[in-house]
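The complex is shown incomplete by one protein chain, all other protein chains being positioned as in the whole.
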Amino acid sequence: MSMNLGVSERLQPILDKVTKLMQEEVLEADKEFHDEIGKGGDRWKMNARQKEIIADLQAKAREQKLWNFWLTDSERGYGLSTVEYAHLAEQMGWCVLGPQVFNCSAPDTGNMEVLERYGNEDHKKQWLAPLLESEIRSAYLMTEPDVASSDATNLKFEAKLDGDEYVFNGEKYWSSGAGDERCKVYILMARTAGDEAPRHAQHSMFVLAADTPGIEVLRPMQVFGHDDAPHGHMHLRFTDVRVPKSALLLGEGRGFEVSQGRLGPGRIHHCMRAIGQAERALALMCKRSMSREAFGRPLAKLGGNYDIIADCRIGIEQARLLCLKAAWMMDQGDPSAAAPWISQIKVVAPNMALKVIDEAMQMFGGTGISQDTPLWEMYTQMRTLRFADGPDSVHRMQVARKELSMHR
Amino acid sequence: MSMNLGVSERLQPILDKVTKLMQEEVLEADKEFHDEIGKGGDRWKMNARQKEIIADLQAKAREQKLWNFWLTDSERGYGLSTVEYAHLAEQMGWCVLGPQVFNCSAPDTGNMEVLERYGNEDHKKQWLAPLLESEIRSAYLMTEPDVASSDATNLKFEAKLDGDEYVFNGEKYWSSGAGDERCKVYILMARTAGDEAPRHAQHSMFVLAADTPGIEVLRPMQVFGHDDAPHGHMHLRFTDVRVPKSALLLGEGRGFEVSQGRLGPGRIHHCMRAIGQAERALALMCKRSMSREAFGRPLAKLGGNYDIIADCRIGIEQARLLCLKAAWMMDQGDPSAAAPWISQIKVVAPNMALKVIDEAMQMFGGTGISQDTPLWEMYTQMRTLRFADGPDSVHRMQVARKELSMHR
Amino acid sequence: MSMNLGVSERLQPILDKVTKLMQEEVLEADKEFHDEIGKGGDRWKMNARQKEIIADLQAKAREQKLWNFWLTDSERGYGLSTVEYAHLAEQMGWCVLGPQVFNCSAPDTGNMEVLERYGNEDHKKQWLAPLLESEIRSAYLMTEPDVASSDATNLKFEAKLDGDEYVFNGEKYWSSGAGDERCKVYILMARTAGDEAPRHAQHSMFVLAADTPGIEVLRPMQVFGHDDAPHGHMHLRFTDVRVPKSALLLGEGRGFEVSQGRLGPGRIHHCMRAIGQAERALALMCKRSMSREAFGRPLAKLGGNYDIIADCRIGIEQARLLCLKAAWMMDQGDPSAAAPWISQIKVVAPNMALKVIDEAMQMFGGTGISQDTPLWEMYTQMRTLRFADGPDSVHRMQVARKELSMHR
Partner (left out) sequence: MSMNLGVSERLQPILDKVTKLMQEEVLEADKEFHDEIGKGGDRWKMNARQKEIIADLQAKAREQKLWNFWLTDSERGYGLSTVEYAHLAEQMGWCVLGPQVFNCSAPDTGNMEVLERYGNEDHKKQWLAPLLESEIRSAYLMTEPDVASSDATNLKFEAKLDGDEYVFNGEKYWSSGAGDERCKVYILMARTAGDEAPRHAQHSMFVLAADTPGIEVLRPMQVFGHDDAPHGHMHLRFTDVRVPKSALLLGEGRGFEVSQGRLGPGRIHHCMRAIGQAERALALMCKRSMSREAFGRPLAKLGGNYDIIADCRIGIEQARLLCLKAAWMMDQGDPSAAAPWISQIKVVAPNMALKVIDEAMQMFGGTGISQDTPLWEMYTQMRTLRFADGPDSVHRMQVARKELSMHR
């Protein structure tokens, strides 16, 4: 069967425009945006300059119709395949601000997909419409502090039906983006049945306003000591939070169905962005290695640096192709056949990116972990990705199970 | 640009037939063939049963027109692309005998390509014709004992023009296939100019009969203590060996031109066969892990075995995609653009295969290095491949140079 | 020759007391100290509670005579061998505050050694005496922003003799501890000769007051986005800074002599503290692996976790023994014989600790990179250590040179 992993003809001009905007403006703007954090006094409120930076970039993107690429099969978008989107995700992933410029940020894209697929008309009008315009943002509330969330059947945050309302009690954390003042809506997984139900039918998915009474933000979870403001990975407590029955998506006990559909493409996007990070790190490394001398020779020519550079290039190419293959599997229409491929890249891409970034750091010497390069922040983001959406070990388990199933 | 790495429609039925013949007959026959070595008294002469095994399998292959796939752009073959051939090479590579069954063995395929491209009519009639029918075999004489052949400009085997003849003096070793009684022709690189000529114009390529007077076989080079009979990696000495001027291919000083054209596709084929070896090892590993128990559980469920199996699968998929990409680059018609990609896979594929085979060995316990599995032989072949056609370090150097050239 | 790497009889009770104080009080106090940073408004000024924490712990240490262990060969200290000190350094290294409690912090210990060995009576009275009492602190100014400082012969910070004074011009950065308000004295390496002098005789070492006019603090260098206040790794600019001739230590052109004597033991101490960090991470990992469940079993029993834990233990033991061997070599009295051993551990210890800490993070899931464990900070410190006092590559080069020299 044909398996085209290249850049299609229709994609090429879009990809070129995205790449151009990223390289010529977004990278620089990203740095300024982050330097501005907290300058207005409150790290969690964007100041005027920050708002302007985003507004300007988004305007430039929209002018060129570089918007909502993730709408893979809708007439409103380009109708891109997952493979095509993946190529874009790599370019947008060079810096944190990138995806937001094109309204392709996590967790919004996944949440919008959920709303589009499983939301009712009210949900779409209230939440999807403004999300599509980047007027508001969203969060996805899954992970919990008290259980090993890598096995999501452990989740115990409780939703109880009480008349026409569900009542929520419990805690969620690592709710990324929930710190953003623009974040208005949550997609949330809650336990609606006990162990009497089948293991994967005990949980349900809900949609609710972020300002529903009874929700407290306890704290931002820090990543390597950083609060990631103004985005934030928040720790939330729900106390008798009441939502109408219509907040339930798809049906009781079908939470995993929703989350599986949501997480597959999301993981591919994460991984392609990781490839972008790795490319950026390798470019920095190469430039440094040729512009700095020690022992009378450019760093590139010292010791094992050729080998290091070669191994980084090789690692990137392999990871990219595997991501594209996983995206292609996704495009074949059978998510369960695609699942082990997605698990493969979920292991490969962040680890590869971490390796490349770490080698880049080392090539820079102390500068490599300092404020004078973006490497440290790239590192902490990639490190996070080894947990986010499932730790390496869980994904390796899925890959092995699939493999062994073929020899039974 | 479209980059189709999948199995094309025209390839699928061919690939299915090759796979079926390999799995149902060749693997078993390969074992028998090797068990027969030396049973006729002389390890270097095939006995009747060995000849019969090969003849039978080749007949079966030819009946189904599964023959000379490497003729990638000729009307006599299928006109397969490098990508298509690569998929076949993987399947043929599951065992040593595989490629021979389809007349797709190294070094014959590369030598045939040289003869087709650079040979005169006599060369084609005398050597290419019988090679295409697998009536004779060939060897490629490059590596020399006294110099670091990884830097081929070091080669010093001498060819001197004397009237109408070239006179050869020197030694060659690791001449694979030169031990085979059917090996009748050599392609040979020799030094025809000294340091006064540019570094890559000092060597020339020749074709000559294996029984030209003055050629002595000194010994077979052993691989992990094995002579690899009846194939053999021979150590040869040439003393005043005279060949007519017409033995020169392409022109004096153009040896590297010939060898580069020859080695690119050859490396891709080697690497895809390495993928086949890795698949075979992983299949053996998985079967063992489910059929053997220790500490009350199947081996698969013990310790880090899931992780090992997953990492092997991931390694294989990444290496295969990278090989296919390199093949696709080759198909784009610019060998120098393809070269760094070929260097990438030349590093990746053998190392990956060694890792998978080594893990398979470990899963089998002592059996994994014994005569009861084919793993040890697979290991020694793959280990050889880390030197053959350039050691890892030279290929990494090529990849790094290319990378750095983009940041100048 | 006898090579005792164990805990000597005289050391055992001291080690026990240090361990007890560290485990029962310092670890907890370290956390509180760091939580207090910036609470007084200025991150660079310790608040009352911070001062109290240090004063209390130092009082407890001094009461038990647990003070200035680094005075390895002096009647004022215990006269400990480097091996003995190394065992203590491991225990003190479990947290950042540890070494300060016992007045054994870097860079003070190395600086005190320099002053003791090469300082004149005035230097000793003015700087060494209060340093021995922990009344003041010090910094070591070596690394420069504009040159590859890994090859220290590159350093270009200038000292010019002008009459009876040296005049300094240039920049230094990564001056650790120079942010501390208690830091009153600098040891500084400067270029006093040009390329006409032998390569290792162009630099000299000086001692000077931190408040000498003309010194500006440009900024703190950040480590993974943290300023490391109130310690700080400062970027300093010197403009026509004048010091008396007596500021010169040992003699013009003898800077490397001073620095080599200083850096050897310092690297051993760094490495043994890294072992302490690794032990702490492994302990955290093990506890987590037994207290958390997923898929119905404690994490410890899942996947490759046994292997991970075993490999961490094995890595720690090997690194510790190698550090102790390097310390023992140091004790034999021939620093140049000890040098390649110190290079060995400088490569091994930080990389091993990073590996263990990283695995611990992964065992904790998201918590592992959050504020709820000390792992992220341990990680960034250890990452720094792969540059500090020479990057891995330079130390590997030293080891290889030594090795090859034995086969000439």
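Order as written gives the chain letters A, B and C; numbering starts at 1 within each chain.
Simple rule for what comes next: contacts are C-beta pairs under 8 Å (C-beta built on N, C-alpha and C of every residue); 3 or more make two chains touch, one makes a residue touch a chain.
If you're wondering where the values come from, they're calculated on a predicted model, not measured in any experiment.
**Q** From the listed residues B:Gly79, B:Pro244 or B:Gly365, report the one that touches the chain absent from this view.
**A** Of these options, the touching residue for the absent chain is B:Gly365.
**Q** In the complete assembly, which of B:Trp174, B:Tyr306 or B:Trp328 touches the absent chain?
**A** Answer from the full complex: B:Trp174 touches the omitted chain.
**Q** Among C:Val114, C:Ala152 or C:Leu322, choose the residue that contacts the chain missing from this document, as touch is defined above.
**A** Of the listed residues, the one touching the omitted chain is C:Leu322.
**Q** Which parts of chain C face the unshown chain closely enough to count as touching?
**A** 1-9, 12, 282-283, 286-287, 289-290, 300, 305-307, 309-311, 313-314, 317-319, 321-322, 325, 344, 347-348, 393, 395-401, 403-404, 406-408
**Q** In the full complex, which bits of chain A touch the chain not displayed? Write them out.
**A** Against the left-out chain, chain A lists 303-304, 306-308.
**Q** Considering the whole complex, not just the chains shown, which residues of chain B touch the missing one?
**A** Contacting residues on chain B, toward the hidden partner: 143, 148-151, 154, 173-174, 221-226, 292-295, 299, 302-305, 361-362, 365-366, 368-371, 376-377, 379-380, 383-384, 386-388, 391-393, 396-397.
Methods note: only the chains that are shown with their structure count from here on.
**Q** Of the chains shown, whose Cα mean is nearest the mean of all protein Cα atoms?
**A** Here the chain at the core of the arrangement is A.
**Q** Given that chain B and chain C are copies of one sequence and touch, is their interface built from the same residue numbers on both sides (over half shared) or different ones?
**A** Same: when the shared numbers are divided by all numbers used, the fraction is over half.
**Q** Report, in whole Å, the distance between the mean C-alpha point of chain A and the mean C-alpha point of chain B.
**A** Distance between chain centres: 43 Å.
**Q** Can you check how far apart chain A and chain C are, centre to centre, with Cα atoms defining each centre and the answer in Å?
**A** 38
**Q** Quick one: which residues in chain C touch 2 or more of the other chains?
**A** 303-304
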